[in-house]
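Every protein chain of the complex appears in place save one, which is left out.
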Amino acid sequence: MIKEAENKINNSTLDIAAVREKLSKSQGKAYWLGLEELSNTSEFQEFLNEEFPRQSVAYENSVDRRDFLKLLGASLALAGLTSCVRPVRPSEKIVPYVKAPEEMVPGRPLFFASAINQGGYAMGVIAESHQGRPTRVEGNPDHPASLGAMDVTTSASVLGLYDPDRSQTIVGGADFAAFATALQGAAGGSGFAILTETVTSPTLARQLAQVFEAYPQTRWYQYDQLHNDNTLEGSRLAFGEPVTTRYDFNQADVIISLGADFLGEGPARIRYTKDFSRRRKVLSAENTMSRLYVMESTPTITGAMADHRVTIRPSQIVAVAGYLAGELGVAGAEGALPENVNAELVEALLADLQAANGRSIVIPGDGEAPYVHALAHAMNSALGSVGTTVFYHENVEAQPVNHTEQIRALTAAISAGEVTSLLVLGANPLYTAPIDLNFAEAYSGITTFHVGQYFDETAARSTWHVPQTHYLETWSDARAFDGTVTIMQPLISPFYNGKSDHEILAALLGDAEATSFQIVQDTYTANVQGDFDDFWRQSVFAGVIAGTQAPLTEVTLASLPETPTLSSGEYEIQFKLDPSILDGRYANNGWLQEVPKPLTKIVWDNVAFIAPATAETLGVSNHDIVTLTVGENSVNAPVWIMPGQAANTVTVHLGFGRGENAGHTANGVGFNANVIRTSDTPWQTVGGVTRAAGRHKIVTTQIHWRYDSPSGENDTWADYKDSTTQRRHIIRHGTLAELQAEPEYPKFVHPVAEEASDLYPDFAYTSYKWGMVVDMTVCTGCNACVVACQSENNIPVVGKKQVAVGREMHWIRIDTYYGGDLDNPEFYMQPVACMHCEKAPCEPVCPVGATVHDNEGLNVMVYNRCVGTRYCSNNCPYKVRRYNFLQYAELTSTATELSLMQNPDVTVRSRGVMEKCSYCTQRIQQGYIRAENQGRKIADGEVVTACQSACPAEAIIFGDMNTEGSAISSHKGSVLNYALLGELNTVPRSTYLARLRNPNPGLVTGTEVQS
Amino acid sequence: MSAVTAYTTTANVAPEDLYGVVAEFTTVEGIMAAAEKAKKAGYKRMESYTPFAVEGLDEAVGHEPTRLGWVVFWMGITGFATGFFMQWYSNVVFYPLNIGGKPLNSWPNWIVITFECTILFSAFTAGLFMLGRNGFPRPYHSIFNTPGFERASRDRFFLCIEARDEKFDLDETKDFMETLDPVRVSEVER
Partner (left out) sequence: MATARRPQDVPKIDETNRVIARGETYASIDDVVSQPVEETPFKTPRWWFVGITIAGLGLVMYLVSVIKLLTTGIGAFGNNQPTAWGFFIINFVWWIGIGHAGTLISAALLLFRQPWRTSINRAAEAMTIFAVVCAGLYPILHIGRQWVFYWLFPYPNTFGLWPQFRSPLDWDVFAISTYASVSILFWYIGLIPDFATLRDRARHSFMRWFYGILCLGWNGSTKAWQRYMRAYLILAACSFPLVLSVHSTIAMDFATSQVPGWNNTIMPPYFVAGAVFAGFAMVLILIIPLRKSFGLEKIVTMRHLDNSAKLMLATGMVVVYGYFVEVFMAWYSGVEFERYMIFNRMFGEQDAWAFWALIFCNGIAIQPLWSKRVRQNTTWLFIISIIVSIGMWLERYVIVVVTLKRDFLPSSWGGFNPTFWDFSLYFGSIGLFFTLWFLFVRLLPSVASSEMKELVYHDSHHGSDYFEAARAEEFKEKGLPV
């Protein structure tokens, strides 16, 4: 039956024309989620029927052991009940504490400041340790790149620590001593080189300097896919020196993004999100927002936040930037607006910029050509933003270089025989290097020493391999995007005798016994005035070294070079880092594989994003395979039709298709886009796209997404179906102007009267009254909350198959709705977790009282009492309950170490039990204990839920509604506050602030009309 | 209906272990008439045995109507009270919980279970009371000694005048029985 469907689908095509035609007829704001919803051709409906993942993927025959083990490799396992299922107990005689370690109180966690080093840049974290086991990391409020918030990779990094797939033994020789001698031997000879990732660490820089002293002929190369070569080249072009640009979005009134995903990419993404959101926080008509214009070719979370989003092809950015610069009076800048860009909008944009007098930002994308960066710098100075919203300072990297050039040079050097032995610190160049360099071949010809956390592609071809330490295992240091230095301290001694880069270099320098601690301290003993111990304690405790922020520098604009001509072809292919696993360094992290990608909700896959129009011309639908060809290289990729994607462009994410070297979780997931990525056009290029045979099932956690009847009528079933979502008033949205028009009672917030009436007297909540507000205006849908919750609450990973049949376990999900024009839609994010309804429909239907209310209004789930009738889930209108259909939390002997990272404050759920968001009740309890020990009430903001602490946009507010003047009360009092499905009289404790946009009043585009 | 000729069995049963005299009939009319006559003749301790319930025969042999109905009624009331009390007590007194913001004593929710308890108590009372009062299970009964009694569950009707009837006299009773036009009259030992 499903087979037949498949066959039908294979020769079904998408009637895009019909869709667009419908949308064009659209009267009111057209909302929908997912293209499927828009077409009603019969083939298409068949396709659609098959399309529902929960429909189409029959879950073959329950548990497949192999599959289980596969997942279990890293992630499924860690969700596990080890401590209960199979206690981890050494066989030897063990001895209890006689003198307990200082400060350690059993049952109470300790917190240590450290930092995660990502692409060389530090992201400050506070790591939580239970009896010496790091169980969780959170942002460090004192750290400039974090300000206490997190993103998916940061939260998930703790899983990387316990990943059983980490490399565990030295390969190539007996032991580390042997490695050290071999390494010294190689360095002593000629033709020795070191390949590192981006280096900002003062200690590593110091050691490298020592190495070059000891071995003068040693060469140093850097290669890191996360490194922003174009930004670097851009500032070289503009200023002649590789200065770093820093933006202050909190001060900006008008922001123009030229393909920049500043909320989702780069070492400052979390900081920028915070600044940006704070500037756009609106509780009442008094507040104001900045205005964001985004020009991009593929939808990003930045584009989703835009007040005006323009889809243009990557090759057109130069022209548009040139035009803008020219209009802004930048000498030598010219460019013609492409016809597909709305000139009226651009004029309005320019007017806005001028009016902002300095309080504006023009920010170019990391992937854009250096010339665009140069233009942006020119525009910012022309607008007088430099010093107000745009700042320049010394580049914080030890040696700012163009990494693509570096890897090319290295390959050349090897082929030329100038490099005969190579030490690789951390990088995985055999997977990430541009394909045209043929680095792999060169690499395997010479003696190589690889230091890495995984026995990956590079390790497999190396002469030597040494396990590298995780950042929670070693002392080290690194700089933030603004230069601030963090001393990273370990929370646990290295698993599998891993070695830190510092120890490797020390060994190279002949001191194989040196400890990272000593090495890092030595960096600072020299140049610290005053008491070193104080300095050390202060710095390590705070997680930042005071006053190490890079000083601002004066820069002078060089004259603009010739406008480069970007090669443009029929199809332009754009490469982006995956939003979850980046360049693949986190590929084996189950949390990051299973977290639904922003906007698309795709899990466990990467895809080729194409525009609806392109799909039309190619005659492909989702799940079809296309062949992407660049030069003589090609790769097959499954198609995902992305509304808002620029026509004739393809966007692919890097980091997937890891073959067999990446670990149980990552192996065989997705396709490897690196094989069509060449060194001369690493981020955007021109290539061919042709339909290939076969299909690949892409799984998403949300499919039915349409919001409104495109034709605005309900005379046919199709129209009726289309329009149902909007008439349910799920997403309530408006513009700042509309709010100011009716500040007291905005219609768009209260489209229907919702007076709650009840026969029964309400329960009184006198002590505490916990509640939550989610601000949809600032939520970027970055998923930080999802993974933070997963880590805090021991939520299992279930794998692609289970997600496909609708059994994902995330306690909080981010519903995404598309609205408006098919080619340039608007995006709406709505995080949904348990609403903790005061009149919870789930409670009265539970036959055993496993879900009941406590006297503070929490809807508590009693796992031990739950028998699993699943009636509560049926009766939950928000469908936030998650059920353990299988023993997801199972554990086998392969992964006992994973049990160590369970949060001991949260029960691990067994098969057949319902679970859901608990408002982090364990954190509330800790708050109690603290407060009651001190004989006081819990202060406002003292109890913070995991999702709230992670949210970089500060979109989630939690607290006691009974506390006067608390943040939660002020948010609940906002005119924008509304309850999802409030007319059901469930009286949810979690409510939403309506989504606000701040479009240019001078612009009323088709999709801005209010219905 | 004289297809069957009446005859008498004379078992030499000692008076002390005589249970009674049994007349066997082939039709409902026969047993009914016989029972009426026997009652008129003043016999009290009679019992008739039939393959199916014969309307009016219980009055004919002089049985009082059964009190089963009343017992069931009161047990039904008990069931009702038990059902309601269990729910009220557990939710309001013993373990009060805030369930979906509903009041502790949400009595409309108790109705179904209360009703079921009422039915349960009534039904089982009816069944068990019937069996109990009839003395079941009771593998042995003197009446089974009657010759040809196995047809009492098939197509024959038996009238038994028991020896403990104060008007009972073996010969008289037997002669009386003969007059009822049975197919056979037998003495039955206990």
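All chains are identified by letter, namely A and B, in their written order; residue positions are counted from 1 within each chain.
Here is the rule we go by: a contact is a pair of C-beta atoms (placed from the backbone, for glycine too) under 8 Å apart; a residue touches a chain by one contact, two chains touch by 3 or more.
A quick note: this is a predicted structure, and the numbers were derived from the prediction, not measured.
Touch with the chain that is not drawn comes from one residue among A:141, A:358, A:849 or A:941, which is A:849. Residue-wise, the contact with the chain that is not shown comes from A:877, picked out of A:141, A:384, A:877 or A:941. The chain not shown here touches chain A at positions 33, 45, 48-49, 52-63, 702-706, 717, 720-721, 724-725, 727-728, 730, 802, 805-808, 813, 815-817, 830, 832, 841, 844-849, 865-871, 873-875, 877-879, 881-887, 911-914, 981, 984. Annotation for chain B: contacts to the undisplayed chain at residues 1-2, 27-30, 33, 47-54, 57-58, 61, 63, 65-66, 68-69, 72, 86-87, 90-91, 94-95, 99-100, 102, 106, 109-110, 112-113, 115-117, 119-120, 122-124, 126-127, 129-131, 133-134, 136-141, 143-144, 149-155, 181.
Here is the rule we use: only the chains that are shown with their structure count from here on.
Taking each chain's centre as the mean of its C-alpha atoms, chain A lies 82 Å from chain B.
Taken in their complex, chain B has these residues touching chain A: 97-103, 106, 109.
Listing the residues of chain A that touch chain B in their complex gives 760-763, 837-844, 849, 852-855, 987.
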